[in-house]
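Shown here: the complex without one of its protein chains, the others still in place.
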Amino acid sequence: MLFVELIAQGLVQGSIYALIALGLTLVYGLLRILHVAHAAFFTLGGYIGVLVTNATGSLTLAFLTAMLSAGLMGIAMYRLCYEPILKQPPFVALIASIGLYIAFEELFRIVFGASGLSYQSPPLQKQIEVFGGLTFSQAELMVMGGTVVIIGILGYLQNRTRVGVACQATVSDPQMAESFGIKLRTVRDLNFFIGSALAAFAGVWVALLNNLVEPTMGAVPSYKGLAIIVLGGMGSVRGTLLAALTLGIVESFGTIYLSQFLDRNAIAFAFLILVLMFRPQGLFSKR
Amino acid sequence: MAYEISLLTAMGISVLFALSLNLITGLCGQISLGHAAFLGVGAYTSAMLCKAGIPFYATMPLAMLAAGLVGVVVGLASLRVRDDFLAITTMGVVFLFVGIVRQQDWLGGELGISAIPGPDLSKTGFMWLTLALAAATAALCVYIRKSWMGKVLNGIAEDEDTMRIMGIDVPRYKLAAFAIGTALAGLAGALYGQHFKYVGPDSFGFIESISVLSMVVFGGIGSVPGVIFGAALLSALPAWFQVIGDYKLLVYGGLLFLMMRFSPTGVAGIVRRALKRGANAKGSKPAITGAKP
Amino acid sequence: MLELKNLSCGYGAFQAVGGLSLTLRTGTITGLLGANGAGKSSTLMCIAGHVALQQGQILLEGQDIGAIPPHERVRRGLAISPEGRRLFKDLSVEDNLRVGGLIRPAAEFKHDRDYVLTLFPRLGERLNSLASNLSGGEQQMLAIGRALMTRPKLIMIDELSLGLMPKIIDLCYRALQQLRQDGMTILLVEQNTDRALAVADDICVLESGSTVWQGSAAAAAQDPALTAAYLGLH
Amino acid sequence: DIKIGFNVPLTGFAAFDGNSALQGAKLAVAEANAKGGINGEKIDLIVYDDQASAKEATPVATKLVEKDQVVGAVSGSYSASTRAAAGIFQSAKVPYVVAYAIDPSVTRTGDYMFRVSSMGEVQGRGGAKLVSNLGKKRVVLVTLKNDFGQTLAAGFKDAAPKFDLNIVNEYEYGIQERQFGALIAKIKSDNPEVIYASGYYFNAGPLISQMRAAGITVPIIGQEGYDGEKFIEIAGPAAEGTLMTTSLDRDSEVPVTKDYLAQFRKAAGYGADMVGASSFSATAILIEGLRKTGGKGGAALRDAIAAGAYDMPIGHLTFNDLHEVNKDIQVQIVKDKAWHRHSVIHDPVLLAAPTKDKK
């Protein structure tokens, strides 16, 4: 029973990791940038979720606003921050991104206060028994279901449609992609929009699960996200999902049975390093 | 005055630390997001040994040795991964380091080690020691760049596969760069512990690793004077920023971003361009700079 | 079909091509020749929109396309098989062709692809391999095939015979003649000068970024000074 | 003017506590200045942000000592930063009164150090007694993996045998943790009668709401880290019934405390918390010392502070030879979305702070 419950909890956590890591994967796949500032959209989603729900009482509206505004800001971030430095070596974008993330974190603190925000009456907390005493809150169930569906759709888009092929072409050789009628900006805008909106989506869920949004809430997910895209083999949607769920479960068991030796972050990264020693191309890489 | 001395000492340590990373990242092209772990190994080694009654000066080479050894082990493990994979792996190393140190009671666990005994050296004396070591490190870096090793590392940074075809034992060289770089980080760590008289797991985390990488990139990756400048400036910045109080991290983050956005080659790049402009104004022919295709 | 008026292009402040004027007649093959570094590839990439146009005009069917972005140019009927092939390395052969056909209706893909595969049957055997795993010659075929997938009015091919074995070179040249017959206009850059002279209608010879000779291929072949000095024939 | 220093986290993860602490300290200074300062000289509070980080605290302390030349200083910060600053104040012979940092090594740095809050071990022992007072035996410890949580756990485990408590299991978690699903699943299988969980409000809020959501109904005991309205806001309805050991009694009838509660709400716009009250007390104690020395610092100030007895919002205090305080522990409980008095633990023997010779 405990075993099942730990797996279930790992899956919940893994779903959230997956949602966050997906945006990182998309951006990494497209531009080869480690987009640390991505986590800012996760936080932003959390804040907008709480603020809109508290103001209007509608969680649906909160999701829509959070995703839409994060998506648009994602596009803005691409245009203003990354587009001009695409030709630079990758660490330039990495440092820029870290700088942006720090600035965003502080901005959230200055605007919304250091102590964070909570829902006045957190929705979707009802407990549902799935089987044999295994219970989930509504929110937990929905986050798992939502993740699988969304990632399924994206995976389909990436591998089986013209849009997906177009995206992948821009990764290999942007200039040539342009010469075959692909508008680079559109493709990249689209990716940033989807990635950022998904991060915001995850942010709203986490806010629901913890009933707390804080300026610093993006930090841990952002570097876990980086670990996940590496585990997933960099740039593959399916790999990212599997890696995120695996990591969720590893952490779930690790925090119980290994917490005397390593903390949660260290467990995650020990796992990562271990995997990379044997599969330097990642756990679920195509290559 | 004592405040300035302490600031200068801290700057010296940062310069040394940043130069050590520059050897690995700037010269050899191996991005490391976990360099603070080696600062930590050096700092803990020196602190523990000092506590055990060994004179501080003797702990410095031992700190270098310990950090260098760990560096080689990490280097060996990292040989199989490249580029961004390496960046994330090294990031993992620093989390692992912090995670492990946290749990070790003999290393002070969460609380770290405080009241580290030190040599009979005045604050000014210690500052001079730090600055001298930083200067020596800078000289060493310049020397390495000029040596054949520098040429090889540079080549590896650009294209390691081709280096192999030119008969270069790439892993050996990468390990050498790792060993030297991490040993120097260990030296910086010894000084760090002595300066703050305190070491704890949180002093050597991911944030520290990022901030030292920022120093290197901010100054101009690969350029020794640039890195010295970047490290000196960024390490002093938070102290100056006290004035803007609440906004200092915002400004710090913004500055990092703006620097990369508008001058990706760092301060060294700005200076280089300015010099070139100066030379052009004097009537020399405009240099053709080929963008990479 | 295409008219270059006093075209200058280059990289930053550097001018690779200066004041090139050239007219391509519809349904002909024009050979752009010259030594290494003469500026042939730069000209092609400038027409495709990837090298900065510093001066002059590019007229495609009378319309100035100098200011429109590359992804629009291909819709106007311009396709390129660039120097160095520039394939989408992480995509399979089939997906590379698919990208070539992006501007065409999805329903036409199969038909267009099969056309390319009859031209280069070797590609048919490697449809699912990644482009990066192809041999040098296979890559060249794919690059040309990919450009053909756009069903261009004008196709620009850089170094057609580079790395190809004689048999395939023959095949490609026959394909070119076929395409010309179908009404396609072709701009060909070639180091294999005698082959180019044999197939082209018009010739333009570049040297250090400017035209040193222009005229019909027949005339070029009969100008011994030209062939010796600029075309590296002996 | 007479300058006193104040290091406090105004940015970074601890900024909320830092703000409460700053409010508390400012109240103490304002009150003293309203009473005419010290011999007519105004007191000037020099505030620097230390981000609750040891690395930032060192230059801050150096600056306070060297540049601002403060006669005394107060820590409104967490343990890591306070401990790093302590050495510098000690070697400069500047008395340093620590508000709520609970790390044991602080007062052992030297004789210029004072602390107005109970140490972690002491509070932990109080926690054990509280469990026993509740009549429970089977305990699960959930320990925040930092100096705060670990010293609490140490104290609790130290006293547990005295009360015949059965510690079924202990789990540790990191300060960044907000999601406790796995841990809670395991706790459920342990089936405890009471849970002793250390953490700050931002850990405890999610922890307790997730535990209650998962169907754990047994009492949960927290400590000073829970103290404040923020915890209740985050945990929502799940907060009801949560207990904590702390030093500020919201239902106090003592005038200083009542006064402070009202003033703080007016100044800060939210209800008083332990952090603010402790900072107020620490600052007020330093000022009282200065009043006795007529504004002089150094050894005179040190001795003056050590000799005094103080009635503060956090209770009646005296310092022992290690300059730790001996005082009662307040137990508060959440009722109707607010902290209220549950009980007071008065046990001078059990709650005795460590002294110079005894650890």
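Just so it is clear, A, B, C and D label the chains in written order, and each chain counts residues from 1 on its own.
One rule holds in what follows: a residue touches a chain if its C-beta (ideal position, glycine included) is under 8 Å from a C-beta of that chain, and two chains touch if they have at least 3 such contacts.
To be clear about the criterion, contacts and distances are computed from a predicted model.
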Candidate names "Amino acid/amide ABC transporter ATP-binding protein 1 (HAAT family)", "Oxaloacetate decarboxylase gamma chain", "NADH-quinone oxidoreductase subunit J" or "Light-independent protochlorophyllide reductase subunit B"; UniProt protein name, chain not shown: "Amino acid/amide ABC transporter ATP-binding protein 1 (HAAT family)"
Here the chain that is not shown touches B, C
Kindly state which of the options C:T26, C:N133, C:Q178 or C:Q222 is in contact with the chain not pictured. C:N133
Touching residue (missing chain; options C:M45, C:I58, C:A143 or C:L162): C:L162
Among listed residues C:T23, C:Q55, C:Q191 or C:S210, the absent chain is touched only by C:Q191
Considering the whole complex rather than only what is displayed, give the residues of subunit C touching the chain that is not shown. 11, 14, 35-37, 83, 122, 126, 129, 133-138, 140-141, 159, 162-171, 173-174, 191-194, 231-234
Can you list, in ascending order, the subunit B residues touching the missing chain? 143-144, 146-149, 151-152, 154-155, 158-159, 161-162, 164-170, 172-173, 175-176, 288, 290-293
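Note that in this section only the chains that are shown with their structure count from here on.
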If every chain is reduced to the average of its C-alpha atoms, which one ends up farthest from subunit A? C
Chain closest to the assembly centre - both centres taken as Cα means: A
Determine which of the two chain pairs, B-D or A-B, is joined by the larger number of C-beta pairs in contact. A-B
Geometric centre distance via CA averages, subunit B-subunit A, whole Å: 30
Just the number, please: Cα centre separation of subunit C and subunit D in whole Å. 76
Roughly how far is subunit A from subunit D, centre to centre by C-alpha average, rounded to an integer in Å? 36
Got the subunit C residues that touch at least 2 other chains? none
Quick check: what residues of subunit A touch more than one other chain, meaning two or more? 106, 260, 263, 265
Which residues of subunit A touch subunit C in the complex? 162, 165-166, 168-169, 171-173, 175-184
Quick one: in the complex, what on subunit D touches subunit B? 10-12, 48-49, 53-56, 58-60, 62-63, 65-67, 79-80, 83-84, 87, 103, 105, 109, 145-147, 150
For the complex, give me every residue of subunit A touching subunit D. 1-2, 5-6, 8-10, 12-13, 106, 109, 113-116, 118-119, 121-122, 125, 127, 135, 137, 140, 206, 209-212, 214, 216-217, 219-220, 251-253, 255-256, 259-260, 263-265
